[in-house]
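Structure provided below as structure tokens; questions to follow.
A single protein chain has been omitted from the complex, and every remaining protein chain is retained in its original position.
Each chain carries a letter (A and B) given by its place in the written order, and its residues are counted from 1.
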Amino acid sequence: MTLLAQIPPLQIPDIAWSAISPELVLFGVGILALLLDTAGPQRLQASFLVFGFAAAGAGYIALSTEQSVLPGLVGLAALGQFALTAIWRDRPRLLSALLAALGFAGAIGVTTWQWGAYSGRLVGADAATFVGTDSLLGGMVAVDGVALFTRVTVCLAGLVTVPLSFAYAEERRIHRGEYYPLLLFAATGMTLLASSADFIMVFIAIEVLSLSLYILAGFAKRDLNSQEAALKYFLLGAFSSALLLYGIALVYGVTGSTNIAEAGRAFSSLDAPQGMAVAAMALLIVGFGFKTAIVPFHMWTPDVYQGAPTPITGFMAAATKAAAFAAFLRVFVGAFAPLQWSWTPVLWVLAALTMLAGAILAVVQNDVKRMLGYSAVAHAGYVLIGFVAVNRAGVSGVLVYLLIYTFMSLGSFGVLALLERRNHKAMAIDDLRGLGRRDPVPAGMLALFLLSLAGIPGTAGFVAKFAVFRAGIEAGHAALVVIAVVSSVIAAFFYIRVIVAMFMEDVPEGVAAEAPLAPSTGMSAGIAFSAAVMVAFGTVLPFLLVDLADQAATFVS
Amino acid sequence: MLAEYLPVAVLFVIAFLFVALSLLVSSKLGPSRPNPVKNAAYESGIIPDPETAVGGSRFPVRFYLVAMLFIIFDVEAVFLYPWATVLRDLSWYGLAVMGVFVALLFESYYYVLRKGGLEWD
Partner (left out) sequence: MVALATAVGAVLAQTPVADPAGAAASTGAAEFWVFWILAPLSLAAAVSMVVLRNPVHAALMLVVNFFTIAMFYAVLEAQFLAAVQIIVYAGAIMVLFLFVLMLLGVDRELPTRVAQIRGQQPAALLLGALLFAALAVGVAGPFLGADSACNAPPDAVAAAGADAQPCVGLAAANEEGNVRGVARLLFTDYVWPFEVTSVLLVIAAIGAMVLGRRTERPEDLVDGRGVRKEPLRARAARPTGSTALDREAAE
């Protein structure tokens, strides 16, 4: 017992509320939506209870700290949810969807505020630290440009997914109350992953997002493809999580720390056993490679993208990739930059393989969703160029690419969801023949997204490609950029094949009699918003976006 | 250090011996007169489903759901134990930390309860 006296007392940690505020918003709304769905007829009472607790808490904070802004906002949000519940208490799905949309919007707002609050501490970047490695909350959370930018990307993806999902889920009879909470939880996991500064956090965040996505992928339970998607995604995902965890364990074994920045510092010291470090990094690459769908860890992609409910596919392709790449960046380009001799060649080869295999395999697909799945693989390869560059332009390029890809992916899958609604079945390229004559607006939108995916100059996709290619050339990876251009040309072939089918070919017989598409308000809004963003970034605003990303790649909290 | 585990090891040995002896003694001394009723699977007094007794049939998925939910709360208990050892040092902060955790678990409990996850039909 005398021993205990020498032990320092437990330090109650400082909770950096501001650092985790977007996650708190997303997660809080998710729990609220789940609670209101669960409460059923007692929805209003539950909502009032939440309001009461939140108001009491806000009042307590206001009185004890003499702050007024934060408690005021909390009180307002609590009142808002009560008002919404009162208005739509008989339409639980609509209420959930509205709450989810507001949650995503709120998280974007909070992140924007964070951007202002933290970018004041702009730190001159040197080669080792242009991805933030300092961290808050016991070293768990990094608030740096990459984290903030990716949070915005993820929340935007969520914001577009909600309206895209509503009518789709309704008509497929898969509209259960758990849908929107799961979407919010998945987004929580992604923002957590994007901002995690500790390997433990990385792992838990990956589990949170994957678990939600496994369930969402299998949400269309009537559809055997959806069941297959959930099962495959789960099995391979669990396997890759185990490998990632093994990698984390090895990092800890080498460095004695789970903190990413500290691990990086220890890795770069000469004492660390190099063989073990290399093994650890190999396992980490496998783990992250699975989540970002890099060849040869892409096997799950086409099946899962094909089987999952289409709006979820779009969300999965965009947001998961953004979040996983952000963590990948922080670990490799940030912390392990001193060891780049060991991992850049590997990622170089993987990037080349990913670009070529993704594009070539997409050419032979007949199902449009599958084709877009393989194209998502190819796009992961383009992102990797910015990665291999290991410079600030590369980080900026990755961020730009992922944001633009988010809208390309959500837009194209959104149009597919719209088309699927008519015949309730998967889309082959042949099914799209003559679409341009029957439904010119959706067809035009799809063509816009596909051209952008192909990276035709003048589209946002070109801006994205240019950003990463520029970084690659700057870093002296001209050969990789040449491979990327070849892959883009191959890819352009199958994107344009769809466009040709839509506009140059006749409607197959027997289809012409079908009623024209009647898109729901939500779907139209989601698709139109994506298209508007694409056009804006492609023509007017690319420099604004690139500037923002450059800033994000520079500042370190 | 490992000496601390000696009682555990002794317990293991005793447990093993007890089981082995019991089985041995009952097989040697007890009369063996099987009949169908004795051979039927014991299902807590419920008359066994003939299919289950024959073998090859399956348990309802509901068992699985219950086991699954059990694990969730089992994990909670695992966290509660170390928490209890430091609660005195953590005081109100500790209470808040675990309060949030338990509140979220009760949210899932409420959800499962309301959605009929614990009903048996």
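Assume a contact is a pair of C-beta atoms (placed from the backbone, for glycine too) under 8 Å apart; a residue touches a chain by one contact, two chains touch by 3 or more.
The structure presented is a predicted model; accordingly, all values stated were derived computationally and were not measured.
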Which of these touches the unseen chain: A:L73, A:I200, A:V346 or A:L517? A:I200
Residue, one of A:V29, A:A107 or A:L192, that touches the chain absent here: A:L192
Full-complex contact with the absent chain, from B:V10, B:A40 or B:V75: B:V75
Subunit B residues touching the omitted chain (full complex): 1-3, 5, 55-59, 61, 63-65, 67-72, 74-76, 78-79, 81-83, 85-86, 90, 94, 97, 100-101, 104-105, 107-109, 111-112, 115, 117
Which positions on subunit A touch the chain that was left off? 3-4, 6-7, 10-13, 15, 20, 27, 31, 34, 137-141, 176, 178, 181-182, 185, 188-189, 192, 198, 200-201, 204-205, 207-208, 211-212, 214-215, 218-219, 221-225, 227-228, 230-231, 234-235, 237-239, 242, 245-246, 249-250, 252-257, 266, 271-273, 275-276, 278-279, 282, 306-307, 423-426
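One rule holds for everything that comes next: only the chains that are shown with their structure count from here on.
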Subunit A residues touching subunit B - in the complex, by the definition given at the top: 9-10, 12, 31, 34-35, 38-40
Using the touch rule from the top, collect the residues of subunit B that touch subunit A in their complex. 86, 89-90, 93, 104, 107, 110-111, 114-115
